[in-house]
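Please see the structure below; I have some questions.
The complex is shown incomplete by one protein chain, all other protein chains being positioned as in the whole.
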Amino acid sequence: MSIATGALRNIQDVARDPRSWWQRSKGNIELWANLIVIGWALAFMLWRGGGFAITVGSVFAIWAILAVSLNLVVGYTGLLSVGHIGFFGIGAYAMAVLSSNASYEQLRTEAIPTFGWPFFAALPFSVILAGLVALVVGVAFNRFRDDIYVLVSFGFAVIAFTTFLSWRNLTRGAFGIHEIARPAIGSWVFEEELEFLALLLVFLGLVVLIAWLIVTSSFGRVLTAIREDEQAIAVFGYHTTHYKLAIWVISAMMAGLAGALLASWSTFIDPNSFVLLESVLLVSIVILGGLASIWGSLLGALAFVMLEEGMRFVPFLPSEFIGQIRQVILGILLVLLMLFRPQGLVGRFKL
Amino acid sequence: MSLAQLRDVSLVNFLKIREQQSRLLAVGLTAAIVGYIGWKIVQSPDQALQFAFNGLAVGAVYALLAMGFTLVYSTVWFFDLYYGAAAAIGAYGVFYLRSHDVLGGQYAVNSGPVNVLFAAVTAGVAAWALHVLLYRRLHTRVQPRTLLIAGGLLATAFGIYTGLVLANPANLHVLLSPLVAFFVAGVAIWALNRAHLRFALLTNRGPFAAMVAVAIALGVLVAIFVASTPSLGLYLSWFVACLLSGTVSLALYRGLYVTMRERANSPLIMLVASLGILLAITAFITIVFRAAPRPLPDTFGSEPWTIGGANIKGFNVFAIGLALAGFAVLLFMVKKTAFGKAVRAIGDDEEVAKVVGINTTVVIAVVFFIGAIYAALAGLVSGHDTAIQPRMGLLLLLKGWIASVVGGIGSLYGAIVGGFALGMLEQFGIWDLAGEWRDVISFIVLIVFLSFWPQGLLPRK
Partner (left out) sequence: MSTQVDPRVYVLETREISKNFGAVKAIDQLTMSILREWLTCIVGPNGSGKSTLINLLSGMLPLDGGIVVIDNVGLRVVKAHDSPDHGITRTFQEVRLFDQISVWDNIMVVLTERRVFPSLLERTKPRHREEAERILKSVGMWEKREAMAQDLSYGQRKLLEIGRALAMDVQVYLFDEPFAGLFPRMLEQVKSILKDMREQDRSIVFVSHNMDIVRELADHLFVLDSGALLAVGETDEVLARSSVIDAYLGN
């Protein structure tokens, strides 16, 4: 509320005296971060055209859902979870097993159970499964904090990945699952990439709305208090463990949703999408964008996607190293952020 | 999370009212595990022997990791994730130096930029080390500019030497022989001097020249032997890889962590920053060596012996010995030397240590160096045992971390016991499962330990 009126006041001032704008915004890192990332994205999309924009938009939407969901846990509640990719994977595999094409799967030597459900029937199941797993994991993890939390959440990511890779009767291990259903409403199938992008953006909007409602509610305020001093807020009558468990499950369900969408979008998944390093990258997106800021997570995801796509067009850069170079850049960015701006680009919370 | 906090969150404290049940559960769990292992041993003793030996062999790697990790953690009290990268650098350092020798040189790697990078890092670290060691003693007697130029030249020489070594891995035994000579002579002088002072009880400097002569002669002899024995290349590459890993660790500490700890001494900030470093180094290794797993060259004792129905590799016995020796060295260093006293003082309270005149920056730097060497040793031992891949660093780091939690965070005895215990539990755990579930078993062990024995097997006092 106060930020919105502040921005309004700024705009009024600038309208009165345009030259004051430069003076005002010279040291405003948040403003420049926004301008640069969004400007870069827009310029790129205009340059590369529609097809590019659709792909980038889809990848962005999935990462953004993940980042927003993780920010609820890391930024607002202060639990540095590095295992979020596990819930992403659970959502994806639930979707894959429930909705992959039964006839195609049976052709394979290593047959797995298939159900051939439509997308919209499998989606709630994927989300709920991720939530249920989170409930169990959350009960076990609830009493850990700080660096021990990092360690056990690493553990969750490793356990999830090993399960995807080694429970071959269900996931077909490294071969992955093919022919995952595209969403369909009646006879209208979302085959076109543009249609799917629209669906993804609708879900992203939904997740952002829910996240915004959560963080502006009384619940969200208690979460920030838990982050600051868990013992102190407990004395005022809050069952902090219940709060942490609730946000953990909600966040995991959002990640599960992102996973289900990914499975359906790419129609093929294998365990390589859910390795530990992806999880670490996700954490760096959240920190880069800004802790305790939903807009920051969107910005971080956009910057991350643009970093990769942007590097495709850098001359003299071998294409097989793009992922690695992006990782190097992110690593160095993390160090620089921790040195100079521990709250991330537009964050509200310093680690 | 400090130790006191850890005790707070143990299940026993957490559910104060259900203390009895919780104890019962813990005892029951232990009994079940012991019973399971006992049943397995009765069922097939031969296989049990094999698994127990495998457990010790894996445990040696974990123990090495946990020891270095504990040393660093109990000094600076933040989880340094670079530690995983140090293990990977150790393993890939060996591969880099021996790649012409592996699989007929199929994956031979030698890249100019990498050599230059390491040369530069070494030069930087050497410059800092020279400054720390000599500046205070010399700056009153020698012109600062002379000192600067001399130090710069010396550091550059170190850098060039490192570059040369890295660029000519096939001639490692020749290139490294002067360093070996220097090292041997230094150790010999130190040992002779100690023996001289202790046994001859003389303080006059007369025999000193003779001692130096003997030591130098010894050094030259060893150097000639090394230079004429190409088969030593592998073991020299271990030495170089450990030094490189330690050097990078020193560079990071001096170049980054010192500034960072001054700005914000929050464990989470340090953890995230070191996570960034781990990410960057892992990606860098992938760029240089590709993501696919690579083997390290054969060592002595690759052929298994059969003892009591179990296949035992000599190299694994060597690894177990290495872990025990590493433990002995570390224990001696921490308990008996002035350095160890300083380390413990810093671990108890860094500010107080600073006040009583300990040069905390230097002591912590040495701790980081030693820690990285232990990590590198663990990395290369595990690399020789199985294979190396870029993401091994993170996995090894997690195993070392778990082992130190199992043993008791911050406790040196706990580290070695925890390492071997974790290795054994992991190996017996995968008996009825496939080997790929071993990481899962480690983490389940971790969560059980954190829930029931958060202070570990042998807590730090």
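Observations
By written order: A and B. Residues from 1 in each chain.
What we mean here is this: contacts are C-beta pairs under 8 Å (C-beta built on N, C-alpha and C of every residue); 3 or more make two chains touch, one makes a residue touch a chain.
Just so it is clear, the structure is predicted and the values come from calculations on it, not from any experiment.
When the full complex is taken into account, the listed residue touching the unshown chain is A:Thr216, out of A:Asn28, A:Asn169, A:Thr216 or A:Asn272.
When the omitted chain is restored, the residue from A:Thr240, A:Ser279 or A:Ser297 that touches it is A:Thr240.
Of the listed positions A:Val139, A:Val202 or A:Ala232, the one in contact with the omitted chain in the full complex is A:Ala232.
The chain not displayed touches subunit A at residues 2, 214, 216-219, 221-222, 224-225, 227-229, 231-240, 242-243, 246, 348-350.
Convention: only the chains that are shown with their structure count from here on.
Within the complex formed with subunit A, the residues of subunit B that make contact are 1, 5-6, 9, 11, 14, 78-79, 256, 259-260, 263-264, 266-273, 275-284, 286-287, 391, 394-395, 398, 401-402, 405, 434, 436-437, 439-440, 443-444, 446-447, 450-451. Residues 80, 140, 143-148, 150-152, 154-156, 158-159, 162-163, 165-166, 275-277, 280-281, 283-284, 287, 321, 323-328, 330-335, 338-339, 342, 351 of subunit A touch subunit B in their complex.
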